[in-house]
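Rather than the whole complex, this shows some of its chains in their spots.
Which chain is which? They are A and B, in the order written, and residues in each are numbered from 1.
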Amino acid sequence: MSQAEIGPNRYGKSAIRLVKIVRNPSRHAVRDLTVAIALEGDFGSSYVDGDNALVIATDTMKNTVYAFAREHLTGPIEEFGAVLARHYVAAEQVNRATVTIEEHEWRRLGEAPGAFSRDGSATRMAVVVGDAPGELTVDAGVANMILMKTSRSGFAGFPRDQYTTLPEVEDRIMATKLTAVWRYAGEPAYDESYGSIRATLLDVFADHHSLSVQHTIWVVGRAIVDRHPEVAEVTMTMPNLHHWLVDLSPFGQPNEGEIFVATTDPHGLIQATVRRGD
Amino acid sequence: MSQAEIGPNRYGKSAIRLVKIVRNPSRHAVRDLTVAIALEGDFGSSYVDGDNALVIATDTMKNTVYAFAREHLTGPIEEFGAVLARHYVAAEQVNRATVTIEEHEWRRLGEAPGAFSRDGSATRMAVVVGDAPGELTVDAGVANMILMKTSRSGFAGFPRDQYTTLPEVEDRIMATKLTAVWRYAGEPAYDESYGSIRATLLDVFADHHSLSVQHTIWVVGRAIVDRHPEVAEVTMTMPNLHHWLVDLSPFGQPNEGEIFVATTDPHGLIQATVRRGD
């Protein structure tokens, strides 16, 4: 007899690519989303018995996203995510629905009514989790924003053992591909909050003196928590994309912080949550 | 005064690329690894105070991996991971060290002593977690193994609502890029266990009749748990890489399960753990 049992499980549809053209009389607007749906709940029999009676097909999820987009994608992605999450937790077998949405931004080209260029600088994202019987958690953030500090960034005072060769530096390049996701307490005006939190993030990143990537996460995260009462916590993931000073001395040249080689492998990887204390 | 405090956090080095040539007298062997180290512990002051006194530099981690590889990378990656994990949890400020290792396999070319081709069919992986004061958890698995069933796979009996258009099918292509990670209870002979669990996985995948991706996860996972007493649980992640039957009727042709379009977006995504019950 089998000793096996089913443990934690989830399923859904990922990478649903959706473009909505809002045909305003004078000019178009573009909404360009990638949506993922994941469900948890009473799905044990679909595993153990191969019984699909409760398995909402992931193809149906895709159809639902497209059909809902026409009517409900009229505001921020957080609200569209909430509509989808509520739809799924309304199904009896669903205990939790996680809706992840990335929005790819496009810039209007001049005054043309319908011409755009993709702004590849960062991706806005939202994660809406619906729990039965209807509670919602809303996270929002930016993904893959590439940032660099060429001044006011150092790394020193770290422990040295027999395997340590890294010199201490007061001045280095710090570069990263930042993903920052914050949790909202309450229901702010999502577009305004997104814009102002993003601005805080960039302002503080630009202006602070960084003693390490960890320190940067703290300084930026603390500012987000302190300046934005609607934020309960923020989690940042910051790879350290190393830029190494090239040794030009074999060629008889100095190199005082001027010529660097950019690398991706290996990279430091720092992740932390900064939260509102009691 | 700030309301912010530091929450959960971890840091380390990722994507450390390491090749070791074992220079046996008659012929070489190749070990080709990608290693990542992540530490958790008393690192709050590195965030809040910018104090690096306890921050083992990620550059030092990289050096340590290379230096340890020379002496300690003589057996399975699970054992190399354990050596690294023990090294890090021995540091007072570290509560947990997670060592993730992928091993990329190479096939010997004929009888040549030192010529190889990369076997891109799947990646062996291990995740070793060391917790202070020295407890180890060892997970192992395969990543990104692309599999397909062209017979004995269907999907029917799922609920239909107004957004359901998917037909029920008794016979479909099921294709996936499988990642399966299992947790060891005890300390088996890692290479032998890996080989035999992988064989079970492939055998059962090939031979069962699948009623859904969920069902496949169960049938394969149950077999792994039942046939391999050293496995406490196995977690499988199976995207459903859809193959859609092409409608050839506009061209006056039948298409009885013959011509398909392979797609990657969107994909179903099913993840579940099968574990040994009491």
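For this structure, a couple of remarks:
Criterion: a residue touches a chain if its C-beta (ideal position, glycine included) is under 8 Å from a C-beta of that chain, and two chains touch if they have at least 3 such contacts.
These numbers come from a predicted model, not from an experiment.
Here 2 identical chains are displayed in place, and the whole complex they belong to in this file is assembled from 4 copies in total.
In this text, only the chains that are shown with their structure count from here on.
If each chain is reduced to the centroid of its CA atoms, subunit A and subunit B end up 23 Å from each other.
Those residues of subunit A that touch subunit B in the complex are listed here as 2-17, 36, 38, 43, 46-48, 50-60, 62-64, 67, 155-159, 161, 163-166, 211-215, 217-218, 221-222, 225-226, 233, 235, 239-240, 264-277.
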